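Only a single protein chain was left out; the remaining protein chains are all shown in position.
Each chain gets a letter, A and B, in the order it is written, and its residues are counted from 1.
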Amino acid sequence: MNSIDTSVLSPRSRSRHLISTLLANPSIAIGGALVLLVVLAAALAPLITHWDPVEQDLLNTLQAPSAAHWFGTDDYGRDIFSRVIYGARITLFEVSLSVAISMVIGIPLGIISGLAGRKMDALIMWVMDIIFAFPGIVLAILIVSVLGEGLTNMLIAISLFSIPVYARLSRNLTLGLKNMEYIEAAHMLGVRYPRIITHYILRNSIGPLIVQSTLTAGAVVLSAASLSFLGLGVQPPMPEWGTMMSDGRNFLGLNIYVSLFPGLAILITVLGFNVLGDGLRDVMDKRL
Amino acid sequence: MKAYVVKKVLSLPLIIFGVSIIVFIAIRALPGDPARLMAGPEAPQEAVDSMRVRLGLDQPLPLQYVRFAAEALHGNLGLSLQSQRPVMTEISERLPYTLSLAALAYLLAIAIGVPAGMTGAIYRQRIPDQIVMVLTIAGASIANFWLALLAMNYFAVELGWLPLLGADSWKNYIMPTVTLAILPMAMIARMTRSSMLDVLSQDYIRTAKAKGLSSASINWKHALRNALIPIVTIVALNFGSLIGGAVVTESVFNWPGIGRLLVDSVRYRDYPVIQGVTLVAVTGVVLMNLVGEILIGLLNPKIRFD
Partner (left out) sequence: MESKNKHFKVLTLAGCLLASMASTSVFASQLVIMQNEPPRSMDPGNQTATFTGTVLDPMYEGLTRLGDDGKIIPALALSWTSDDSGLNWTFTLRPNVKFHDGTPFNADAVVENFQRHLNTQRGLAGSGKIRTFIQDVKKKDELTVTFQLKKINPAFLTVLASGPGLMVSPKADKAGSINNKADGTGPYKLVQYKSGEYVLEQKNPDYWGKSSGPDEIKWTWSSEPSVMNMALQSGQVDIINPVPPQFAGMLKNNANVNLKQSPGAAVFWVDLNTQSKALSDVRVRQALNLATDQQALVKAIMFGYAQPANSALAPVDPNYDKALHDYPYDLQKAKDLLKAAGYADGFPMSIAVQAPDARTAQVLQGMWSKIGVKLNVRQMESGVWTKAAFADGKEKAAQGTDAVLASWSSGLYGSDLQLRPLYHTSSFAPGGANLGFFSDKQTDDLIDTAASTLDDAKRKDLYFQAQKQISGLAPQVLLFYQDDLYAARKNISGVVMQPGGQIVVRDAVKQ
């Protein structure tokens, strides 16, 4: 398909070429657009809606969607649309922090595991396997029961159970790269490990790691929403999508909008990340 | 093959040992007096003191762990703070509900996922395939408790077709089963599709076609055998994600299984139960993973030479 030898192009056109290749893939385009939608909603929240997400209006509770309240009001009279939009901020915060922590801890662990001797590798992978054996929610529940509920503790728990994925991935990538000739050559020439890691290993691992991060992002959103829904995560009145949906349980048959719209927001966000990740993986597979 | 199985089985105790350490440490890491926490906030002082002796809190940590592990292996997981009944009893009463739900969910996932995946592979890139692709990725992106709430709202309350409460009749199984089945269904469909695509392009299919076997028998007989790999993978190797899904599903539907037990016990700070359910659930997951890895090794010789 694209048989241009990109190493011949100048760096600027190389990035432009990369971007156009990426965008040509429909999954990346659609997924990227959805994620961008969420990011924009979060960033531009005050411009999109004038309603305060935590202000109560007790005389206008549980209203259906109308011109004044596009998504209706919840059981405290708060505007649902505004809460969904501001909720995007919480969601993106959850995703960024959690993925960042998992990567910052998991990737170095994986690289060390890949470069170090067999015993160290076995030890690190054993710990990772143990964490990995726990279903994410179960581990998160265990941690929350010890640390207490709340956004911070929930994020600690979620970051923790995503670490093994990055550790294993970067370990495998490192193992694969370790034996490549040019790394052995660099090592013989006296290039020391830190430089080997940053220059060769990380640079060549970025692709798969980015793909993994988009897939983890989707999982984080669902896990955080589930935990908050169960009352173990974000506490009211923060407009987290999962917390909002748990309100709806008390009004089944009376008002479904309280749960409908946050759930839709979750779907769009997770779908965006998953489709984007799929597309990135396709593009990368073709380039290999 | 034997070496593969032996290696896998030997790694099992190490993993379970590690899991038990994490569970043990987590509970000990709580602020406050562990004896008081395990005896319950309303227990009289004598109960707390005897709990202290029982837990061996005056002894060094490793000895405490040995005691804990020994008791657990004998099935003694302590007493629930809430009900004062053995944790093992609470778990064993509820386990059938979770397992029956899981089994039904898997059956449903296979019954729909496999044909869907195969359809996608056969009509590759054409409209049926596109539909399958969209549905599978949507299925993997949906919060299953959202669907559960919508279903409960319409089918239970507004239309009155299905019951909202309990687990007595087959009708009660419908909504939770469908809710729990969605994610495995999507994953099975995906994997079946790609597995079938691999197989369809392989030589022996071309040879079979050349030999004149009809398209139908090629599709069903040869390729179906290879569809077992994704099924085993998702059912056994991804059992952890099903347990995670069961925790949330059971909470939404008030299903009397171990998932809801776990969530309720956090709210009550019922640490013996939290500890016990986590141990049992994770052990189950690890065992299923082991079974899955052995089966995969049997089905796909390539994987054995790790």
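Rule of thumb we're sticking to: contacts are C-beta pairs under 8 Å (C-beta built on N, C-alpha and C of every residue); 3 or more make two chains touch, one makes a residue touch a chain.
Everything numeric here is computed off the predicted structure, so don't read it as measured data.
Participant: Would you indicate which residue among A:29, A:54 or A:156 is in contact with the undisplayed chain?
Facilitator: In the full complex, the listed residue that touches the missing chain is A:54.
Participant: Thinking of the whole complex, not just what is shown, which of A:177, A:252 or A:283 touches the missing chain?
Facilitator: Per the contact definition at the top, the residue touching the missing chain is A:252.
Participant: Determine and list the subunit B residues touching the chain excluded from the picture.
Facilitator: 40-42, 44, 81-85, 103, 107, 110, 152, 156-157, 160, 163-166, 168-170, 254, 256, 264, 267-269
Participant: In the full complex, which residues of subunit A touch the absent chain?
Facilitator: Touch with the absent chain occurs at residues 54-56, 58-59, 61, 75-77, 231, 235-237, 249-254.
We take it that only the chains that are shown with their structure count from here on.
Participant: Centroid of subunit A to centroid of subunit B, CA atoms only: how many Å?
Facilitator: Centres of subunit A and subunit B (C-alpha means) sit 23 Å apart.
Participant: Mind pulling up the subunit A residues that touch subunit B in the complex?
Facilitator: Residues 126-127, 129-131, 133-138, 141-146, 218, 222, 225-226, 229-232, 242, 245, 248-249, 252-253, 256, 259-260, 263, 266-267, 270-271, 274-275, 278 of subunit A touch subunit B in their complex.
Participant: Touching residues of subunit B toward subunit A in the complex: what are they?
Facilitator: So the residues of subunit B touching subunit A come out as 14-15, 18-19, 21-23, 26-27, 29-30, 137-138, 140-143, 145-146, 149-150, 152-153, 156-158, 164, 240-241, 243-244, 247-248, 251-252, 262-263, 265-267, 269, 271, 274, 278, 281-282, 285-286, 289.
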